[in-house]
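Please see the structure below; I have some questions.
Only one protein chain is missing; all other protein chains are in place.
Each chain gets a letter, A and B, in the order it is written, and its residues are counted from 1.
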Amino acid sequence: MKKAEEIFQLLKDNFPASNLELKTDQPTEAIIIASPLEIDKICFFLHDAPELLFDDLMNLSGVDEPKAGVLTVYYHLGSTKIKHKITLKVSTDRNKPEVSTVTEVWKSADWHEREAYDLLGIIFLNHPDLRRILMPYDWDAGYPLRKDYENPEFYQGMKVPY
Amino acid sequence: MAIKTEEMVLNMGPQHPSTHGVLRLELALEGEIITNVIPHIGYLHRCFEKHCEAMTYPQIVPYTDRMDYLAPMGNEFGYAIAMEKLLGIQVPERVDYIRVIMAELQRISSHLVALGTYGADIGAFTPFLYCFIDREKVLNLFEITCGARLLYNYIWIGGLSHDLHPDFVRKTREFIKEFRPNLKEINDLLSHNRIFIDRTANVGILPIDTAINYGVSGPNLRGSGFKWDIRKDDPYSIYNKFDFDIPVGEGKYGTVGDSWDRYYVRVLEMEESCRIIEQALDQLPEGDVQSAIPKRVKPVVGNVYARVENPRGDLGYFIISDGSTSPYRVKVRAPSFVTMQVLNELCKGYMVADVVTILGSIDIVLGEIDR
Partner (left out) sequence: MGFLDKEFTDGNIVIAKVEDLFNWARLSSLWQVSFGLACCAIEMMATSASHYDFDRFGVIPRPSPRHADFIIISGTVTLKMATRIKRLYEQMPDPKYIISMGSCANCGGPYWEHGYHVLKGIDRVIPVDVYVPGCPPRPEALLEGLLKLQEKIRHESMIKKTA
């Protein structure tokens, strides 16, 4: 079982060139901030390294932060073998939101990423099947969970607001 | 001259008696054999996460009920655990005990629906009626506690909406006494029924590695023979005070991880829930259940992830607070949503009729998949 600091040190040693940061001022768990286009390599390492073995992607959530002009993705990882946990975070530009997919590492990321795309418009590069998932396929009024989203008046002739 | 063949696409749902709600499956078939399954979801997308951003923290509790509507107590429990972690609240001991009792009763009632509808899907209609008799008894227990049959709004941040009814302890003991023989009856009627076994054993085999990689959790993961239960492996509330086993699939009638194993793990879990409830009733302390409820919920800036073991698996809440009275973002890791992805792996190579078997065995709730 490893603490967040130890995991961070391991990542730093193995990815000397990347821009990693550890944030411990949270009231609950520590967060490691990584870069959006390297997240797949980092996740492969976290999944495969024998002293880490993060085999369970507990959660993947997208967040809109218009004040900072970014869209953020949080990865909550857990290990069923070593029973430790870690949270990763990547931020990407709101106008060109691109994050590398982690579906190659965990198959469970597939729908989580599709959902983040559907509701927030985050584009996951190299995702095998990036389509809308919860909203209709022909929904063209934008991404509902963005803070500046406005609901359309009509959808297929049906009135949407109350 | 070779016969020209082509793949056939069959649509199943959104209105279909065996999809357990509004789910559409696009089945690609070669004759009767399934080559690919594409689930289409979102027919019940009720914008839970958007509502969270507009509501205050206590107002969200009733909305959590409506996600996994077969296990509302479990959803409320998970939300309360997450919020208490964020706020740093220690709840009175009595609250913890009552929550565990409710969550386990809910597990029984939820599994009863799972078993009943599974039987009905496969053609055994009678077990459905048997299961609903016992489920009504659990609902009566909930009803004397908080007045509602299905969606309770019972577990609040820091406490409970009501204390227990004076008769609750006696009635719950009576229920468990009646329920155990009924469980045996369901076993005799369905679990060890030859026809049922022929339909479910060796169908939809899920190996452990695939299950973990796909994020499958709860009874489905345990059906594959992997001993993993959040109640034991990442304990929350007071589950470490109770003595209970984690049943796993053993491949009694077929291969480990087949539909029958997933089904039978649920039957065994109900027995374990009974044990937990009995222990909790024995140790139930006195106290005020509302003393720790905060007057105004206004957490500090930060975020929290907490997970609990719901009847369908590992339910997680990720809550981001910006210091105001309503959350900045709530994301729910719904167990059925994650489990649903593995359906394609499970169905490949089986017959069309087996889709119903496999879909029933992973016990999905659409309210939670679509939120």
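Note that a contact is a pair of C-beta atoms (placed from the backbone, for glycine too) under 8 Å apart; a residue touches a chain by one contact, two chains touch by 3 or more.
Keep in mind that this is a model prediction, so the values were computed, not measured.
A.B. asks: For the unseen chain, which displayed partners does it touch in the full complex?
C.D. replies: Missing chain, whole complex, touching shown chains: A, B.
A.B. asks: With respect to the chain omitted from the figure, which of B:Ala28, B:Leu44, B:Ile89 or B:Ala124 is a touching residue?
C.D. replies: B:Leu44
A.B. asks: Please pick, from B:Pro17, B:Gly31, B:Gly88 or B:Gly323, the residue that touches the omitted chain in the full complex.
C.D. replies: B:Pro17
A.B. asks: From the list B:Arg66, B:His165 or B:Lys232, pick the residue that touches the absent chain.
C.D. replies: B:Arg66
A.B. asks: Considering the complete complex, identify which of B:Phe128, B:Phe142, B:Trp156 or B:Phe318 is in touch with the unshown chain.
C.D. replies: Of all options in B:Phe128, B:Phe142, B:Trp156 or B:Phe318, contact with the hidden chain holds for B:Phe128.
A.B. asks: By the contact criterion defined above, which parts of subunit A meet the unshown chain? Give residue numbers in ascending order.
C.D. replies: These residues touch the chain not displayed: 134-136, 144, 149, 151, 155-156, 158-162.
A.B. asks: In the full complex, which residues of subunit B touch the absent chain?
C.D. replies: Those residues of subunit B that touch the unshown chain are 14-17, 21-22, 42-47, 50-51, 54, 62-63, 66, 69-70, 113, 116-117, 128-130, 132-133, 135-136, 139, 149-151, 366-367, 370.
Convention: only the chains that are shown with their structure count from here on.
A.B. asks: Residues of subunit A touching subunit B in their complex?
C.D. replies: 26-29, 55-59, 61-64, 74, 76, 78, 80, 83, 87, 106-108, 110-112, 119, 132-136, 144-145
A.B. asks: Write out the stretch or stretches of subunit B touching subunit A in their complex.
C.D. replies: For subunit B paired with subunit A, touching residues are 41-42, 45, 47, 49-50, 85-86, 88, 212-215, 226, 228, 233-234, 299-300, 302-305, 307, 314, 316, 318, 320, 328-329, 331, 333, 337-338, 340-342, 370-371.
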